[in-house]
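First the structure, which I've put down as structure tokens, then a few questions once you've had a look.
Excluded from the complex is one protein chain; the other protein chains are retained at their positions.
By letter and in written order, the chains are A, B and C; residue numbering begins at 1 in each of them.
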Amino acid sequence: MAIAREAEPVGSLSEVREAGLDREDLLAVYRNLLLTRGIEERGHILYRQGKIPGSFYTGRGNEAASVGVATAMGPDDVGTPLHRDMGVHVVRGVEPWRIFAQYMGRVDGPTHGKDGNVHMADSRLGLIAMVSHLPAMLPVATGCALAFRIRGERRVAVGWFGEGASARGDAHEAMTFAGTRRLPIVFVCDNNQWAYSTPSHLEYATEHVADRAETYGFEGVVVDGTDVLAVYREAKRAIERARKGGGPTLLECVTLRMEGHAVHDDAFYVPKPMLEEWAKSDPLERFRSWLRENADLDDEEEEEIAGGVKRLLNDALKRAEESPLPEPDQLLDGVFASPEDLDTPHHK
Amino acid sequence: MAIAREAEPVGSLSEVREAGLDREDLLAVYRNLLLTRGIEERGHILYRQGKIPGSFYTGRGNEAASVGVATAMGPDDVGTPLHRDMGVHVVRGVEPWRIFAQYMGRVDGPTHGKDGNVHMADSRLGLIAMVSHLPAMLPVATGCALAFRIRGERRVAVGWFGEGASARGDAHEAMTFAGTRRLPIVFVCDNNQWAYSTPSHLEYATEHVADRAETYGFEGVVVDGTDVLAVYREAKRAIERARKGGGPTLLECVTLRMEGHAVHDDAFYVPKPMLEEWAKSDPLERFRSWLRENADLDDEEEEEIAGGVKRLLNDALKRAEESPLPEPDQLLDGVFASPEDLDTPHHK
Amino acid sequence: MAEKTYLQAISDGLREEMRRDKRVFVIGEDVGVYGGAFKVTLGFQEEFGPWRVIDAPLAESAIIGACTGASIMGMRPVAEMQFADFISCGWDQLVTVAAKQRWRAGTPVPITVRLPSGGGFSGGPFHSQNPESSFAHIPGLKCVCPATPEDAKGLLASAIQDPSPVLYFEHKHLYRRIKAEVPDERITVPIGKARIHQEGDDVSVVTWGAMVYTSEEAAKELAEDDVSVEIVDLRSVMPWDKGAVLESVRKTSKVLVLHEDTRSGGFGAEIAATIAEEAFEDLDAPVKRIAAPDTPVPFSPPLEKAFIPQVADVAAGLRELAEY
Partner (left out) sequence: MAEKTYLQAISDGLREEMRRDKRVFVIGEDVGVYGGAFKVTLGFQEEFGPWRVIDAPLAESAIIGACTGASIMGMRPVAEMQFADFISCGWDQLVTVAAKQRWRAGTPVPITVRLPSGGGFSGGPFHSQNPESSFAHIPGLKCVCPATPEDAKGLLASAIQDPSPVLYFEHKHLYRRIKAEVPDERITVPIGKARIHQEGDDVSVVTWGAMVYTSEEAAKELAEDDVSVEIVDLRSVMPWDKGAVLESVRKTSKVLVLHEDTRSGGFGAEIAATIAEEAFEDLDAPVKRIAAPDTPVPFSPPLEKAFIPQVADVAAGLRELAEY
């Protein structure tokens, strides 16, 4: 049976240098991991305080996967991150206060209160806002890659999907089209082993989602999604391959969803031992100790970074809470686009 | 890469006996092949005579594939044949005159003039009428298999699709569901190498469509679709495996579409050498000479069968032409079903 | 008789149908172990087993298509969409196969699709929609939208035994908010028959689903000005009870058509156009429509409040008609 390549963990600093990250970059990655988790933890508090309407989702356990892939993307590359991929927004540079504003349905959120939670993106940062329907963004990401191919640009599209959503037709159609046309796209599967309460074996019949890549004519790679450097290295390889005209890759990041599907879900159906096992490879803790062992991160530097993140989040929360709720009449804005809407970098 | 098993051609009569066909059966197969082609050839004439409204499709080149699979089906098995699978209707026992009536939009066609060409089926024969949308019948066939599984019946569903339609989401969703639940279904791919004018390499990126079967958790088999006995043997294996609880199989019958997509299409895009090559393995001629070499079919017997088919078709044409066109008010019948409609064998 | 929430009535009704008819099975995402996103099938898998309460893959086309096939093989499938919004992924299977199979080929498709619909709690654009109008336009599909616990139970039983595909829209905002007496024994409510939620003489409201209660509130306000409002709860949107609607219009001569779905091309247009054509001589005022504006469903509370017709909007519309 088709077996995807299983990626090795990353060892030494030198290996990481080859992959294109110097020490500064590594500290930035660490900071982005803290920021990603920090945003979602603060969001959780806001939710419990009753300040977030509707539901609330986090990507706990998926921070390294989202940060690792986003770190490997080039400035002109584009992506369609999902509800577990806060790290992508963070790495691309979205301001945290805007995310809190989005959570709370305020006008300064990227969707100005029209949509909620992670259904947002700043298109100037090369991101396209997800819809709920999974994995409907994969054909869209494929279309971005098609545009790059038509224009002969050396840009790459990254499309995310969950292992559950891999069962839907859109995943198949997008990979079929991208594979037959060898488009510059990387399909990233956030495999957190559960689709709401549904286990993987009811969503696909292979060992790995990435095993199917070869039947679409490209390589499948399975990587430990809690190892940010391994994710980065594999994402980088895939993205640069696509950039060089080598076609798509399916990169499967294996993690465990460390919280319920959403805030209302206690995930009683996830076996305790499974959670305990994966708790041992917390992506943040894992990278922190790696940095201490391999890149002489010391207490001082660590506190400096953590402190900076904390201050940033405090300020962001304050600023977001000052953002007003939208005015009712804003409801009617922009059902149809205006020509001026097209004057954006990405529509260039 | 995942490679499907490539089936051997069938050799001796004894081998065929093992597969479950005695000489009588073989002659019936031959007769069904003649009948299948004969119906479509007569249909073609009717079309040129202006007696068939709309368009007209044939399965020339696919007769052995459709007859071979249908011959392997059990009496209580069900199927969703497509526009190249006239042989399935023939083997299941539809009366030819009804098909001609269907072609001409007469009341005695299975759809009473409501739908056209091969968009028909006699549900009492265990067949479900196709829709145009491809491959929308695969999830439906999967549902038939699900019903058998729920009730613990030893029945099998057969779902047909073209290699072009293999690109659509419905193919993926059906195989994903059938594979994860190991449902009693056989997916038959009529791979005639063209989807209207579109060549296979723009529809899928593997060598064989059947290569993808393993990523759905079941076996893929590739068979020469012009070899009726090999098709029969492989279909029989797959169907009996499904019947025993062994789950689905993807059986790919490779042929060439020997006519245009439909009557209006001269298929200019199909390379002449390709047509010439495949013309050499005409399914009917192939089986005829096999019968002469292996089952001492002689001229007399041959003429008797051919003559019988010819008479049957002549009578069928006459009877069909006598069938009236529907009355305008029949248009409104049956938009919603009535309880009596449920008193059918298949709804039992 | 016992008092039950709308949600409980659906759950109990479904369990009852599964107990009395082995052909009935449930399929959907997370309906088994989890008991469904809204817990309608909580405990069902324990009682009926994994092959009658099926956790489906995340694949709506496979879910609807599988129900179609199983129903043709004699089963009575009940599919659950996790949210009505996701039925857009099963659209083709419903409109192309299920809706037309009986008419084309004489093959009935007795399936029921449960669709948790509607807004009111910041579900946003993809967890709040009311897609009934889109399906009511497709010949061959029936659409029911119960407003009361009793109708929720009775229409579910009718939907399951109906020989045609039935889309069963259950309004999420009624799940726990609405409680009422529900007969303990099995009941059916005829598909296509409206219910007079409240009698009145001066103005009629034709509506369904959660808007029945919004009209009720508005009617209370008008009662204070001695305007008596008749509320016609359509219950079924396709087929819809034209007779009951025209009768109410003949009585009041003034009518408001109200729904939560967006206005342009919403099914309210069909009802208003039919009234205007067939009750032309009976009307003392133009047929008025109130519906959501032509936008997606917004997330932020002030926007959602502006989107979903509110009691004040309906009261204002009724006054306008009363004073016409």
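Some points to look at:
Rule of thumb we're sticking to: contacts are C-beta pairs under 8 Å (C-beta built on N, C-alpha and C of every residue); 3 or more make two chains touch, one makes a residue touch a chain.
Every value quoted in this text rests on a predicted model; they were computed, and no experiment measured them.
Considering the whole complex, the hidden chain is in touch with A, B, C.
Of A:A28, A:A129 or A:A295, it is A:A129 that touches the chain left out of the display.
Residue A:E173 is the one among A:E40, A:D85, A:D108 or A:E173 that touches the chain not shown. Which of C:M18, C:I191 or C:V287 touches the hidden chain is settled by the complete complex: it is C:V287.
Among the residues C:H137, C:K179 or C:K251, only C:H137 touches the chain that is left out of the figure.
Of the candidate positions A:H119, A:R212 or A:R257, contact with the hidden chain is made by A:H119.
Although one chain is not shown, part of chain B still touches it, namely residues 53-55, 105-106, 111, 113-117, 119, 131-134, 164-165, 167-169, 195-198, 202-204, 269, 325-332, 335.
For chain C, the residues touching the chain absent from view are 85, 88-89, 91-92, 95-96, 99-100, 103-104, 125-126, 133-134, 136-140, 238, 262, 264-270, 272-274, 276-278, 280, 283, 285-289, 294-296. On the side of chain A, touch with the chain left out of the figure occurs at residues 78, 110-111, 114-115, 119-121, 123, 128-129, 131-133, 136-150, 157, 169-170, 173-174, 176-177, 180, 333-339, 341-342, 346-348.
Throughout what follows, only the chains that are shown with their structure count from here on.
One inter-chain figure worth recording: chain A and chain C are separated by 37 Å, centre to centre, where each centre is the mean of the chain's CA atoms. Chain B and chain C have CA centres that are 41 Å apart. Each of the following residues of chain A touches two or more other chains: 167-169, 202-204.
Residues of chain C in contact with at least two other chains: 56-57, 59, 61-62.
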